[in-house]
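The structure is given below, and queries will be raised subsequently.
Here the complex is missing one protein chain, while the rest keep their positions.
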């Protein structure tokens, strides 16, 4: 049993992480912090855990926590995590950050996109980008893992097999649709039920922060800068991200050739399923990513469906923890979705 | 053409009212006020009116407005309207209040329920309770009309025919279910899309303010205090209220007897439809109230479906205006719902 | 490890049961049948089980199945199960029926409500009504368990503590609201998304089959025939049943007195949670039943929230299996819901 601490447990991501770790056979949750909720039972914020998890939110004291915890999960707003890491003894305690602070490898890009100076450039370099299916070997040895954003998870799982083969030399369009839980527990006009329930819209066109995260990773895989567009949309559902990726290839491929590239890239990956038609509802509340592959001449369309809070965040964080500590990659994460 | 002013046009009720009045063939909207939004186009808050209504929110100056307006609609939070009426010359300008300030006739009940002193007890007495189907003759001559709350509209239309006949001597249970627009444009945890979209709950059990409004009206009709219970529920939809009312009668009735009581009470009422099975979706965005009547021995069940923002508020306000100014009762309100 | 067979695995209830049993540490699923789907992978109907459960639907041959299976679950349309039981050796193989055929103890009532002759009156008598919290001791020794209907589960858990105390001498009104999964996988106009998504309605007023199931159980507990009304409603959600029960008591109770009755009745019941405000979303996809208790004088309101497919069907069936085989009551069912 390893000891885990959750810093920032009052949001949807922190709550989902707690739910997963609480039932994880190799983990004991020793601390969950949540700023203004210190002293309250976790079930006062996450009523699903009533009579299940008897923890209370505690005060955040990272130096203290770091003494006992084998792993610290940071589920904090962007810009906060990077100020916390200095209080953790990385030789002793591993860090899994679920925010954006350690995702982008390029410091300049980070500071442009997040409009702030990075407080720990040395750890930015050291941190491993935690797309579990991409960086398995690096994650095994990492001291800090930066879990990908929810949109990047869906987009990169749809495209990394072809990027790794250098097939992204033409234009790439990524059109993603998310549920409302992606905006978090904080109230906002865009998540007000009367406005959201029957609506569909695009937002942050040409300026969504996840563009740079996807672009950096795909370009590194491709070996040259990928010419891509990314658009985020709000769909009237709670859970899930559906991504439709359009790739314009240099030459025609047969369906079976492309499918082989995917099945090889995802051999032994327990959470990737190549399916005829991904559905958000099928992967909802699971760590699975369902992928559909369609080709016509030089045009490749890849669709993916994930749950934004599980595979897109807390589930992938646990998957990374499993890898870091030498547990089976899927332990604690094997539950399926429901039907319907 | 009469001149109408809307005080408080930035909420859902005010916006719905503006939409209805803007297309009303007998009305010219001269002013729409909205506190902090003064100077902004109404379409900045109500995007459905883009390129349709070119008004801007103006500063509230009731004395000035009262000089030109034939009717002033007050779409304000509870407790505010009663402080405004003194600035309106009621001999010249009629007032239609959509808040709660003039609904309850019993001053003591008002002060207990709304936990505040009433600033205009004399106008409380004078104000007519604006359930159009109930108080047609009084509304014709009223200077101030207090439009009913949304739950009371659905509940009272379901029950007033039997109350008027004195049949409510036994227990009455009113179980109502509302959409999220009833809580207004202001953000709240209960209307946060991720929490609301797949949820159902009861709230304010034994303490919902609309209890006293329903009880007072039914008791006045019945002639003695009605022994009733009212429970409000949040349903995962945007528009509409569905009410299930259970009445325990002193003696058995045949179905046709009871239905006759309803068809007579609602003869010539353009917005009441007696139907086999009311559906919220059918009356959504309309001024109709669909009513279903079911009897078995001494147990009577009456169900009703209304749109909370139209028949439950802005539409009924316009209906009352039509009555007050001698227009056909249904003018400007004849539009049906959509299917689906 | 016991061996389980599922007869009728292609519906929502059968699929949910398969999902639960597949991960149950004490159970091996040996057979899943599904009439016209024989030979197809279960994941062709239940895509959530893709790459998780590799079973195929097999032909139904109960005599054969009964030779190996320790327990047979019947997830069949009403009227079918009672014709199947004769092929099962009840001394060797236990039967858990999820349909209505063995629920009502009164043969006359059964034949009136279901409009068919009962094929196995002797087993009707023998079968134990499988409301786990009510009949624990009988279920332990049962050969056939008849799992309650979904509405009765929510209603009876809300009321049995007071019925057992003989407090239901006055009127009882049960107003329930269900999600669309309750109508099953078969297409119907009432579950057509364009019609259902923004709608709310009541149905089968005074004639819903679950009335008699609730009435029989409550009356048996009370000792005299309970004077009750039950109304079912369709809510625009997929999962869950919310029940609002109104009880008119003979005398006033203090809140703590009533709450004590509930806490004692539900002591050691792992899936009952007494909470301030039950929410359907909180129990969704779980085996929990959350109960809220409110009293004012002689009027008692009890609300309950369950998941119709889990606690209202497949989950309760597994709970009953646990009890029948001497496993811990909650094994395989401890998972919480998600937030949101």
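Before moving on, here are some points about what is shown:
As written, the chain order gives the labels A, B and C, with residue 1 at the start of each chain.
The criterion applied here is as follows: contacts are C-beta pairs under 8 Å (C-beta built on N, C-alpha and C of every residue); 3 or more make two chains touch, one makes a residue touch a chain.
The structure displayed is predicted, hence computed values, not measured ones.
Touch with the chain that is not drawn comes from one residue among A:38, A:61, A:89 or A:198, which is A:198. Among B:7, B:218, B:238 or B:258, the one in contact with the hidden chain is B:238.
Subunit B residues in contact with the hidden partner, per the touch definition given at the top, are 12, 15-16, 19, 23, 46-53, 181, 198, 238-239, 273, 275, 279, 282, 285-286, 288, 290, 309, 334-340. For subunit A, the list of residues touching the undisplayed chain reads 171, 173, 175, 177, 194-195, 197-203, 205-206, 229, 231, 233, 235-240, 242, 244, 246, 248, 277-282, 284, 292, 294, 296, 299, 301, 303, 305, 340. In the full complex, subunit C touches the hidden chain at residues 12, 179-181, 183, 185, 187-189, 191-194, 196-198, 236-238.
Quick note on the criterion: only the chains that are shown with their structure count from here on.
Per-pair counts of C-beta contacts peak for the chains B-C.
Each chain gets one centre point, the mean of its Cα atoms, and the points for subunit A and subunit C are 37 Å apart.
The centroid of the Cα atoms in subunit A and the matching centroid in subunit B are 46 Å apart. The multi-chain contact residues of subunit A, meaning those touching 2 or more other chains, are 12, 181, 198, 238.
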